[in-house]
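Before we start, here is the structure in question, set down as C-alpha cells.
Shown here: the complex without one of its protein chains, the others still in place.
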Amino acid sequence: MGGVVGWLLILLAPLIGGVLYGMERKLKARMQRRAGPPLMQPFYDFFKLIDKRPMVVHSLHGYLGILHFLGMWLALAVLLSGGDLLMVIFMHLLANSFLIVAAFSVRSVYSQLGGMRQLLAILAYEPIFLLAGVGFYFLSGSFEAKAVFELSSAPLWAMWGIVIAIIIVMPAKLKKSPFDMAEAHQEIIGGAEIEYSGLFYEALYTARWLEYLFAYAFIVLFGGANWLLGLALAAVVFLLVTLVDNATTRLNWQQTVAITLGLSLPLGAINLLLIGIQ
Amino acid sequence: MIENLTLFLILGPALLALVVYGAPRRLYGPLVVLSSALLFSAALLAWLLHAQSVAIALPAWTHAAIVLLDFALIGYFLWVGVRQNHRLIVLLALLQGALLGWVLYALSAAPLAEIVVDKLGATLWLLVTGVGGLIAWYAVGYMRHESDSPRRQQAFVAILIAFLGVMNALFVADSIELFFLLFELTTLSSFILIGWRRDAASRLSSLQALWMNQLGGVLLLLGMGVIIWQGAPLFFSALLESQSGWALGAAAFLIAGALIKGAQMPFDRWLLGAMVAPTPVSAILHSSTMVKIAPFMVLKLGVLLHGTPLAVAVAYFGGFVFVAGAFVALARNHLKEILAYSTISLLGLMVMLSAVATPLALSAALTLILFHGVAKAMLFMEAGVLEKLHHAKSVDEMGGMLSRAPMSVFLVLLGFASITLPPFGALVGKWVAIEASAQSAFLFLFVALGSVVIALLYFKVAGYMLGKPGSQMGLTIERIPRVFSVTTLLLGVTLALSAILIAPTLVYLIVPAIEPFAPGSEIAHKGLTLMLPSGDLPFWQIVGAWLLLLLLPLAGLKRMRRVDRVREYSGGERIEMQPVTFYFPTPRWIVRAMAIIGAIFFGLIVLLGGVLWVA
Partner (left out) sequence: MRLERFRKKSPWILHYNAGSCNGCDIEILACLAPRYDVERLGILNRGNPKQADILLVTGPVTHRSRDRLVELYTQMAEPKVVVAVGSCTCSGGIFRHMYHVGDGVDQFIPVDSYVAGCAARPEQIIEGVARALEILEHKSHEIERPFQLRGPLYCSGEQTIRRQMAAKVSDETN
C-alpha cells in the first residue's frame, strides 16, 4: 500500500476497524435472524467505556492493556505501510505478548487460563501466517507488503493452498468459534480480558477492532495489484468466518492445535512446494 | 600488535587464573574484576585493530607440548575411567589414544601457521571475554553462597578464567591438531566443573558428559585421520581450499564431533545433566560459549559444505533439533533445564543456518550465536540469583515471584523477550534466518514452528512468575548483592542497547566477520534502518517496538493514581488463587522417537562422511 493512502489508513485504523467490528456484529445477528445492533454500536460502547469509573486490579495490569493496544496499532502500521511481512507477524506477536503477560500478571483463574490458551492460539495460527509470508516471497521476490501490491497476477491463484490454510486458522486469530478457546465467553468469560474494566477494557476493545482490520488487510494482500479482488476475497472470508462462528461449537485446545496445524500446515507446505517447483 | 594481543588473550587467562587462585582472600574479588576488564579490553582492542587475517606460527617446541598435553589428557581420562570403573570411558580413552598415536605417526611437518586470527575469531572473542568476564565476576558472588572452602571457591573462579583462554584459542585455531587439544580441554573443564559439587548426581552427570564428549573427540580424530590418510596438511584453511570428496568426508566427521559438543539430539542428555553444576558453569560453558563450538564448526566449514548432500543433512538435522528441543522443554519444570533445552534447540537453529551457508544465513547464524550468548548468560545468572537468594529452582517455586523479586523477574522477562520479540538481536537473527532459508520451503517450516514453540515455552514460564496479588500495592525493587545486580544489569543493558542499534550492530559487528569468507550478504543500514535484500526494517518500527518494551518495566513501577483497586473476579467467590503452571507432558514415545530421529540424522552425517571419503 504505502504512500499517503497507507498512512491515512494507519491513522484512521481504529475508525475503520470499529466499523468492521460493527458490520460483523450486524452480520452475525442477521444470520441468526435478529435485527442486531446499529452499525455504530462499537463506537457507542467506546464512549460509554470512557465514562466508567476507572478501576484496576493493579497498575501493571492496567498499563499492559494499553501497551497491547499500542502494539497492535504498531503491527497494523507495519502492515499498512507496506513493511516486511515477517516483521508484521513478529510485531503482532509483540502486541499479543503484552496481553499474555497481562493475563498472567493477575491472580485470577480465568485470566491465567485465558493467557495460556491465547499462547496456544498463537501456536495454532502463527506458523500459517509465516508460511503465507514466505509464499508471497516466492511470488514477488521480496518479503515486503509493498511488493505484493505490485504483483500483476493475483497471488490468490498460485497460493490457493495457503489461502485455504489461512481461512482455516482465521477463527483462531479472531477468537471465533470453533477456535475461540482463548476467549470462551461462557466458559472463562473472555479469558485474558476478564479483569479489565472501563477505560482499560477500552484499550482491549479497540485493540480487537485493530485485530480485525489486521487480519482482513492481510487477506486483501492475496489480490496483489488487483486490490478489488483482494477486497472481494476479504469479504468472502468475512462472511465465511461469521458463518462458521455461528454454526459451530467450541473445541478444546488439543483439538484446535491438532486441526489447525494438522490440516493447514501440510496444505500450506504442499502449496509452497508447488510454487517452488514452478 | 594483534599478535601480542592474541598471545595475551590465549595465555593471559591461565596466568591471571594462577594469580586469582593464589591471591589473598581480600584481594581476589577485585583481581577477578581486573582480569575480566583486562581480557575484555584486549579483545575489544584486537577487534578494533583487526584489519585482515593475521597468521601466527608457533615455535616448533609447541608441537611437542601439544602432543604431550594430548596424551596427558587422554591418560587422565583413562585414569578417571579406571578409578570410576566406567568401561565406556576407558574404552573411548584407549580408542582416542590409539587414533591419536596413528595420526601423529603419519603427520608430516606443519607447513602453515597454527593460529589464524580472522575477524570471525576476533568477534567471538568479544563474546567470550565480555560474557565470560562478567560471569567470572558473578561467580565470585555466587560461590560465597556455596558450602565450599574459600580456597576451593578461588579455584573455581580461576578455572573459569583459565577456560576463557581455551575458548579464545579455540576460535582462532587453524591447526586441527591444536583444535583437538583445545576441544579435549573443554571436555576436561566440563567434566571437572559438572562434578564440582561432589555428590552422587554430579558424579553421574560428569561421567556422562565425559564419555559423550570423548565420543566427540573420537569423531574429531577420525576426521583428522581422513585428512592424514590423504596426505593433506592438518589445517582448516587447507581443508577449506581442497574441493575433493575426502575433504567433505573429513568435514562430516569434524562436524559430527562438534555436534556432540553442542548437545544435539540424541546427545542432549549430557547438557541436561550438566545443570547440576553451579550456575556460573551453566552460564559460561553450557550455554553461551562452549556449546557454540557446534555452530562455529559448521559455520567455519559452511563454505566447503555449501550445496552438498552433507549440507542438506546437517541443515535438516539442525532444523529438527530446533523444533524437537523446544517441544521437550515444554514438559520440564526446572528453570535451568528449560534453559538448557532451549539452548539445545536454538543451537540446532544456528547449526541449520550455518549449513545453509549463504552469506545471509551465515550472518543470521553469527547474530544468533552472539545475542543468544548474551541473553542465555543473563538468564542463567538470574536463575542462579533466584536459586541462591529466593531458594527457587523449579518453576513451581517461582509462582508470583514478581512480587518478591521484581528486578530479577524483569530481567528474566527481558532475556525471554530478547529471544522471541522484535527488535532484539536474536529475533532479528531469526527474521534474517527465515529470509535466508525461505528458498527451501521445508527448512523454513522448522524455523516457523520452532520459534512459535519457543515463544509458547518462554511466555508460559515468564507468565507464571508474574502472578502478582492485587492486594500488594506497587512493587519495590528487591535488594540484591551488588555483584549480582551489576553483572546481570550490564548484560541486560547490552541487550537493550543493541536492540535499538540493531542495524549498525549487524553492519559493523556481524557483516565484517562473515564477509571475508562469504561475501555478498548485502546487509546495509541507513541510520537505524536495517536493509536486507528481501525487505527492510525501518527505524520507526525498531524504535516503536523498543519503546513499547521499555515501557513495560516502567509500567510495573509506576502506580496509577485516582484509579480504584478492585478484587480479582472469581465468580463472586472470595478465594485467594495460587497460580499453578501448565506443563505439556510430551508422551514418552515422542521423546523416544525424537532421540531415534536424531540418532538417524547423526548416523546419516557420519555415514555420509564415510561415503564421501571413499568416493
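All chains are identified by letter, namely A and B, in their written order; residue positions are counted from 1 within each chain.
Rule of thumb we're sticking to: contacts are C-beta pairs under 8 Å (C-beta built on N, C-alpha and C of every residue); 3 or more make two chains touch, one makes a residue touch a chain.
Keep in mind it's a predicted model, so treat the numbers as computed, not measured.
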item	value
Sole contact to the chain not displayed, among A:37, A:178 or A:276	A:37
Options A:189, A:231, A:244 or A:274, residue touching the unrepresented chain	A:189
Among A:21, A:98, A:201 or A:238, the residue in touch with the chain that has been omitted	A:201
Contact footprint on subunit A, counting only the chain that is left out	25, 29, 32-38, 41, 44-45, 47-48, 50-55, 185-186, 189-190, 194-198, 201
Residues from subunit B at the interface with the omitted partner, ascending	470-471, 473, 559-567, 569, 571-574
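Please note the rule applied: only the chains that are shown with their structure count from here on.
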item	value
Whole-Å gap between the CA centroids of subunit A and subunit B	36
Touching residues on subunit A, where the partner in the complex is subunit B	53-60, 62-64, 67, 70-71, 74, 77-78, 81, 83-87, 90-91, 93-94, 97-98, 100-101, 103-112, 115-116, 119-120, 122-123, 126-127, 130-131, 133-134, 137-138, 141-144, 189, 194-195, 197, 265, 269, 272-273, 276
Sites on subunit B touched by subunit A in the complex	400, 402, 413, 417, 420-422, 427, 431, 434-435, 438, 440-442, 444-445, 448-449, 452-453, 455-456, 459-460, 462-464, 466-470, 472-475, 534-538, 541, 544-545, 548-549, 551-552, 555-556, 558-560, 562-570, 576-579, 582
